[in-house]
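Only a single protein chain was left out; the remaining protein chains are all shown in position.
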Amino acid sequence: MKYDIVIVGGGPAGLAAATSAKENGIDRILILERDHELGGILNQCIHNGFGLHTFKEELTGPEYAERFIEKIKALNIEYKLNTMVLDISKDKKVTALNKEDGLFEIEAGSIILAMGCRERSRGALNIPGYRPAGVYSAGTAQRFVNIEGYMPGKEVVILGSGDIGLIMARRMTLEGAKVKVVAELMPYSGGLKRNIVQCLDDFGIPLKLSHTVTKIHGKERVTGVTLAQVDENRKPIEGTEEYYSCDTLLLSVGLIPENELTNNLDVKMVPVTSGPEVNESLETSMEGVFACGNVLHVHDLVDYVTEEAVAAGKNAAKYIHGEYKKGTYIELVGCDGVRYTVPKYINPDNMEDVVTVRFRVGDVYKDSYVSVSFDEKEVIHRKKRVLAPGEMEDVKLKKEDILAQSDLKKITIRIKED
Amino acid sequence: MEKKDLICIGCPLGCMLSVEMNDGQVVKVEGNTCPKGDQYAKKECTNPTRIVTSSVMVDGGTIAMVSVKTESDIPKEKIAACMKELKGIKVSAPVHIGDVIIKGIADTDVNIIATKEVALK
Partner (left out) sequence: MYDVMIIGAGVIGSSVARELSRFQLKTCVLEREVDVCEGTSKANSGIVHSGFDAKPNSLKAKLNVKGSKMMEQLSKDLDFPYRKNGSIVLCFHEEDMDKLEALCEQGKKNGVDGIRIVKGEEMKQLEPNISDEVVGLLYAPTGGIVCPFNLTIAMAENANVNGVEFKFDCEVEHIEKIEEGYKLKTSQGDYETKVIVNAAGVYGDVFNNMVSKRKLSITPRKGEYCLLDKKVGTFVNKTVFQLPTKLGKGVLITPTVHGNLLIGPNANDIDDKENVETTSEGITDIIEKAKLSSGKVPANQVITSFAGLRAHEAGDDFVIGEAVDAKGFFNAVGIESPGLSSAPAIGVMMAQLVEEYLLPPKKKHFIATRKGMVDLAHASKEEIAELVKKRPEYGTVVCRCEMVTEGEIIDAIQRPLGAKTMDGVKRRTRAGMGRCQAGFCTPKTMEILARELHLSPFDITKSGKDATLLVGYDKEDL
């Protein structure tokens, strides 16, 4: 089998990348999706709040996905469901497995990585105690409640105030469970403010910042958890322990890009994001292999995933059409509060008129400035009322500005107090 | 004059709004970056509403549950009644996005509609 572009993952990133590549003139596109339907995690995100940027209306996850699925079908883009990609080789051969075709190999002209992300597990946190049933990642609980119609528990404590945790606090409450508390290790929430309002405040669910679970009780099924306040080093403070009886502990403690396949490819990775290093075209360090969506870095909003994936699809099409130029790269550096930037490099010859640089900050900043410098010269100085690690930021860089600065080597993005 | 601080839930930006109230009426909204914020603040202080989403059972479909939502926002105090009314609801496949599942939920004129396509098994 031969395809111009093989897209690994049929979630929001994969779908948008596919439609964009098709609209940019590529015919032979194949999406490989491991689940039994397209749409990825959107299928279980049945809450509203998606699509305000992309469609200018507020949709639920399944509705947002359906818009793209319809498009995929209308554009006759091929896809295979229930198909797991096992390996991607350096010469762009994709090995995949499913029930109907067995094990098969595809030669790809270009590959778009769109595998999304997974949740951090209890083990990664080393929460002490027993190992009973009733400890779930928030996403697993979301699947049970929203897709299968089962309640994983009746009395719930949630650790981590990431968006999935907040959303699940509301979903579990609406479906009849008692959510006793949401504990957050950090002194600020990792989720969107509006989710704290409409998922916790609406239902009187307390959010305990700077708190963590120090012990899980119960040998067979969870019977309770101990919560404790943490100090500035995130270590539990003795004497602050509080016991909460519950039958379920949901964990919403972060997402990790799912880069198992990428790792085998030996492309350069960014430790901060756990995603691959990419240039302005969202191309990884391996020529013709692109990445977009949560496999690249974890996004807060699907709309941004879509935007990024559209760019990746377009660039992959350019690559197939041979419109790609080799040139010199300008490095992007995040510092003074900016933890990373996507992309990491810009080749002005390949960039569009405007390139969006996304980044996250490492702390909460109030009334501060996002500053962008071309080498030593500051070119952007933008005031922000609040910057928080839970919310992705971006700056838009214009091609004309970059070209105007001769011999530009480095673009630095930092947070300034004034 | 009464002052209230709110976080707008109109979009993920989460603007911090300061609202001035007089006699139960909103007289001034500040901090919003779009008209939605103004609207939200007025509603939230006088008649707060929310979109409610859930899943209901499907018979004969390729999947067991179909996701649903209130077609528009309903008064906050109706959320519990809305959920209760959804209890035990079962629809038959096929289901299309926008299909009305329940007309006028919880004594409102807002319908519950499907948000997912479910094909016949």
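Per-chain residue numbering starts at 1, and chain names A and B are given in the order in which the chains are listed.
Going forward, a residue touches a chain if its C-beta (ideal position, glycine included) is under 8 Å from a C-beta of that chain, and two chains touch if they have at least 3 such contacts.
Keep in mind that what you see is a predicted model, and the values were worked out from it rather than measured.
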item: Residue of A:E23, A:E148, A:E242 or A:E331 touching the missing chain in the full complex; value: A:E148
item: Sole residue of B:N32, B:S55, B:T70 or B:N111 that reaches the chain not shown, by the stated touch rule; value: B:S55
item: Sites on chain B contacted by the missing partner chain, in the whole complex; value: 54-55, 80, 83-84, 86-88
item: Chain A residues touching the omitted chain (full complex); value: 34, 82, 84, 86, 95, 97-103, 118-119, 121-124, 126, 128-134, 136-137, 139-140, 143-145, 147-154, 175-177, 214-215, 219-221, 236, 247, 260, 263
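The definition used in the following text is that only the chains that are shown with their structure count from here on.
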item: Of all residues in chain A, those that touch chain B in their complex; value: 37, 43, 46-49, 52, 58-63, 66, 145-149, 174-176, 192-194, 196-198, 202, 300-301, 385-386, 391
item: Touching residues (chain side chain B, partner chain A) in the complex; value: 6-12, 14, 16, 50-55, 57, 63-65, 67, 69, 76, 79, 83, 97, 115-117
